[in-house]
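Following: one structure in structure tokens, then a few remarks.
All protein chains but one are shown in place.
Order of writing sets the chain letters: A, B and C. Residues in each chain are counted from 1.
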Amino acid sequence: MSAATFSSLCFSRGCFWKDEAKNSPRVMKGSGKVKISSIRGSATLPTKSLQVEDGKTQKSEKQVRIGLLGASGYTGAEIVRLLANHPYFGITLMTADRKAGQSIGSVFPHLISQDLPTMVAVKDADFSNVDAVFCCLPHGTTQEIIKGLPKSLKIVDLSADFRLRDVSEYEEWYGQPHIAPDLQKEAVYGLTEISREDIKNARLVANPGCYPTSIQLPLVPLIQANLIQYRNIIIDAKSGVSGAGRGAKEANLYSEIAEGIYSYGVTRHRHVPEIEQGLTDVASSKVTVSFTPHLMPMIRGMQSTIYVEMAPGVTIDDLYQQLKISYEHEEFVKLLEKGVVPRTHNVRGSNYCLMNVFPDRIPGRAIIISVIDNLVKGASGQALQNLNIMLGFPENTGLLYQPLFP
Amino acid sequence: MSAATFSSLCFSRGCFWKDEAKNSPRVMKGSGKVKISSIRGSATLPTKSLQVEDGKTQKSEKQVRIGLLGASGYTGAEIVRLLANHPYFGITLMTADRKAGQSIGSVFPHLISQDLPTMVAVKDADFSNVDAVFCCLPHGTTQEIIKGLPKSLKIVDLSADFRLRDVSEYEEWYGQPHIAPDLQKEAVYGLTEISREDIKNARLVANPGCYPTSIQLPLVPLIQANLIQYRNIIIDAKSGVSGAGRGAKEANLYSEIAEGIYSYGVTRHRHVPEIEQGLTDVASSKVTVSFTPHLMPMIRGMQSTIYVEMAPGVTIDDLYQQLKISYEHEEFVKLLEKGVVPRTHNVRGSNYCLMNVFPDRIPGRAIIISVIDNLVKGASGQALQNLNIMLGFPENTGLLYQPLFP
Amino acid sequence: MSAATFSSLCFSRGCFWKDEAKNSPRVMKGSGKVKISSIRGSATLPTKSLQVEDGKTQKSEKQVRIGLLGASGYTGAEIVRLLANHPYFGITLMTADRKAGQSIGSVFPHLISQDLPTMVAVKDADFSNVDAVFCCLPHGTTQEIIKGLPKSLKIVDLSADFRLRDVSEYEEWYGQPHIAPDLQKEAVYGLTEISREDIKNARLVANPGCYPTSIQLPLVPLIQANLIQYRNIIIDAKSGVSGAGRGAKEANLYSEIAEGIYSYGVTRHRHVPEIEQGLTDVASSKVTVSFTPHLMPMIRGMQSTIYVEMAPGVTIDDLYQQLKISYEHEEFVKLLEKGVVPRTHNVRGSNYCLMNVFPDRIPGRAIIISVIDNLVKGASGQALQNLNIMLGFPENTGLLYQPLFP
Partner (left out) sequence: MSAATFSSLCFSRGCFWKDEAKNSPRVMKGSGKVKISSIRGSATLPTKSLQVEDGKTQKSEKQVRIGLLGASGYTGAEIVRLLANHPYFGITLMTADRKAGQSIGSVFPHLISQDLPTMVAVKDADFSNVDAVFCCLPHGTTQEIIKGLPKSLKIVDLSADFRLRDVSEYEEWYGQPHIAPDLQKEAVYGLTEISREDIKNARLVANPGCYPTSIQLPLVPLIQANLIQYRNIIIDAKSGVSGAGRGAKEANLYSEIAEGIYSYGVTRHRHVPEIEQGLTDVASSKVTVSFTPHLMPMIRGMQSTIYVEMAPGVTIDDLYQQLKISYEHEEFVKLLEKGVVPRTHNVRGSNYCLMNVFPDRIPGRAIIISVIDNLVKGASGQALQNLNIMLGFPENTGLLYQPLFP
């Protein structure tokens, strides 16, 4: 069976979860090596013989060698969780500057059963054994690190550093000049369902923020179809606290968060320019939104409640039909049946985005609700979805976790 | 000291909490009896001699005899909690149909130290020993019960039954005809800070709903002053789950509520007509609002995030100044310093409403945030505030609990 | 590829998750049909040709047809979640008396992406299309239903009905006579790691309770090895509220559970006889334990803190070594490194049991801590582990979900 290839593994063996193949980019079969048609250039990845008599061999099957930069944060841990059951991606490098020398099990005891490389400082990382990278580092640092990575690596960056095409806007919102404007030009914004074709050919994908994901998925098709007005788009968003990361801050202590809610960044949250960039891209003029995020006493989950004015003559049903058309063949974006309210409970731990549209009491207005798990579709899940695409795998590979409820 | 009167007790003796006297209606001193000038008609209440050598006597000092109808629900329990330290109000009757025969300590073990009458079915209630009533019964039932009460009783009704002046609107939203339209005419809507003067003379006060309280307090003065547009008032409201009461419902189980959020009653929540009635009252034409309530994974607390368009030429500062003028002498409504975000944590267990106003990114728009504890200012606390006023006591009597945080 | 068999699918194709093969019973290859050596009698299951060009075909690959009785409760939903990614088990029958006629997505919206049969009342169930059953019904009802099932079915029963070998003990603790004592004799108690060999040959497995699982896993090997005294075994157990099920009860409302804890069933919890049965089985005389369960403000998770006296001359290290020997080759039971405290966070959503042993301040005593997810290893996960074994699949098939944290 030494001639096994990615494609044959993938399509002949049932090695992935049920239904994983939806929307899959086609891969070409090779021999001894895998050649994935959708990868730009000549990304030829090594394969190994498949001996599946025991679990250990299963592991050796994972031919794409993944580097995980910033493994000690929540998005890093989530990458590890998702890859644990990914048939082709295996982690060969983990970095975490402050946890260098530690195992994943000591930093994240829930992952104790994972046999993974010891964490190293990013400066000590050896990329010779890495094919692709998830970068879960803080903004600012990220540009510098990615700038120094081998050009042969596929990269999905979960930070904000490459999301804004206009580097002057980056400087305005992040308070520091962008130091890798060339990379910025190369970067593809990775809102999977919207930019799938570009992602296929990307080397560097800027993974969207959680709020922008939950907001653009419903709004982009509606704006593109001229069904809603650009003016007075009011977004009241609610997020679980894991979005704030694992840093020790008084504001995020259990005693400060549990049993209460509040708005933050009322007039100036950093996800605003990303949202407006995405909406403006499909509009005929600059879109300015009202965006108010709220912190919820829950770990995971995000809801955007979006209040819009419909274009003249447009009805709720028009909005509903447009969203239906846009997403009916999507694996992870689900328009619910009419009248059914999306709930964050129903996406927890999964890569799904649920959405629906409702009539407002005020004539001519509509209410759109979308929910995601901020750490999955809002971060690590979408990142994996993107890397699957970049490497020519079915994009749902390793992502068919059902939500954890209750 | 047998000639002691309410007024002398109240004003000469410091028997109430610090600062309780703010906004107090004046009371006239009598002799042996209390005559409270602000009570309509001749509500003369008996007083007793004051012997304060021990705690038991303290209790006998509580001369206003309170009936609590519907004592086995959360708002009923909250009335008991608040009255525990009220110097003048003592509970002499408690009803709870399904818990008849039980003590407060068996129904609400947190109140075990309260020495209160055994609960009786409302049909068995003896009102001869009662001066005033808090009615915490479900809508529908309430009308019938209140209709049958002695006319001498002061009543604060916490249900929705007497909030809507237009009984046809009641029928529309509650699905049943109003059976006590005459009482409806008599009822005074008890949004304390807005209707204080009417409440003084009321016999029956319809205590506002929690959402309407949090929404009208900021909006009424702004609409009244013509500072905001009537159109496109968008209210995204968030409530703790105690607002749903103690009834056993699958939807409100811990496992269904914790760690998730969702919108409910998206297009048709029963508090809508109450909100619109209050806003229309001070507007020059009918106000229709967009109102979307969300259920939060927390027990208490409510936030209304309100998105408005300012009238032409009006600035954020104008809104701020108006709210400042409206509430600067209020005990329980606090406009925060500019830029400070109200948080539900900071009102938990207290009768305060905190609010503030923020500029929106969209020019000409403003964001108003107000928070209350839905069971206190949103229910039992405001009810007590109202009864204090109806009986001529300082309205903050027994209400100066500071929020419980953390 | 028409000659594909379960075994070849399973062992030659890598169709399961990494490492799934640990502890797998061997299966014999057949031709056109699957003959699983470990199944008692002649359980020959139909197989289908494998066409894996798209996801739909993947689904048809699931040759074991599962009936799920009681699909509208939390353990039923958890079975669905786990089977969603099981390569061989497909649900062909779902019953839920009160939700008959509904889809899984309307009863559990988090499972909306699962394409499953409509729920029927159990009396209307057609078992002709079913190979094996998970029974998630309440105790009492369960006996009756299982009694009426075709004898060809493999059954894992998650209720308490077949856990107690002594039917008089069942009557004592459950207040009703056992109506299927013959089935009771046939039933195998399904604490997987302890009774694996018996489970292989079982037709009816009584899946252990959550508390008994978390308690017996550490105690059985220690008692068996005579390392701890039978007397004074004190178990202070803590459980999330999902263990109480989805029934609407005032006691389990969010407002009654959040932000507080309490002991329940202090002197008489129904899991006691099951625990004592399991411990007595490996002891030389009857073991009576002190068992006090506590309800925690969390949905999932269970910890048993167990206080024991060591046998004369025995040390903590002896206990540690024994547990190490007992579980070092287990996939789902993990003895942590010395000094590391097991946390429920680290098993949430997974089938793992983490445990450790600590010295007590009181000489001669030890403290044992074990944690599980009550709905997975404490219910549906262990049930699936058992059915995998009963049908000759690697027992970790479809169970390698990593814990969801944070």
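By our rule, contacts are C-beta pairs under 8 Å (C-beta built on N, C-alpha and C of every residue); 3 or more make two chains touch, one makes a residue touch a chain.
All values derive from a computational prediction rather than experimental measurement.
Peer 1: In the full complex, which of B:Ser72, B:Thr92, B:Ser159 or B:Ser242 touches the chain missing from this view?
Peer 2: B:Ser242
Peer 1: Among B:Arg65, B:Arg81 or B:Arg365, single out the residue that touches the unshown chain.
Peer 2: Of all options in B:Arg65, B:Arg81 or B:Arg365, contact with the hidden chain holds for B:Arg81.
Peer 1: Which residue, C:Asp97, C:Glu169 or C:Asp236, contacts the hidden chain when the whole complex is considered?
Peer 2: Touching the chain that is not displayed is residue C:Asp236.
Peer 1: Could you tell which one of C:Asn129, C:Ser290 or C:Thr315 touches the chain left off the display?
Peer 2: That would be C:Ser290, which touches the missing chain.
Peer 1: Just checking the interface: what residues of chain C touch the absent partner chain?
Peer 2: Residues in contact with the chain left out: 231-232, 234, 236, 238, 240, 255-256, 258-264, 266-268, 272, 288-292, 294, 296-301, 303, 305, 307, 341-345, 348, 358-362, 365, 367, 369, 406.
Peer 1: Identify the residues of chain A touching the omitted chain, counting contacts across the whole complex.
Peer 2: Residue positions of chain A that touch the missing chain: 74, 241-242, 246-250, 252-259, 297-299.
Peer 1: Spell out the interface residues on chain B facing the chain that's missing from view.
Peer 2: Counting over the whole complex, chain B touches the hidden chain at residues 9, 11-22, 50, 52-56, 58-59, 61-62, 74, 77, 80-81, 84-85, 87, 108-114, 242, 246, 258-259, 299-300, 334, 336, 340, 343, 345-350, 352, 354, 400-406.
To be clear about the criterion, only the chains that are shown with their structure count from here on.
Peer 1: Moving step by step between touching chains, how few steps can get you from chain A to chain C?
Peer 2: Graph distance in the chain contact network comes out at 1.
Peer 1: Where the CA atoms of chain A average out and where those of chain C average out, how many Å apart are those spots?
Peer 2: It comes to 33 Å between the two C-alpha centres.
Peer 1: Centroid from C-alpha atoms only, then distance chain B to chain C, rounded to Å. What do you get?
Peer 2: About 50 Å, centre to centre.
Peer 1: At least two other chains touched by the same residue of chain B: list those residues.
Peer 2: 255-256, 258-259, 297-299
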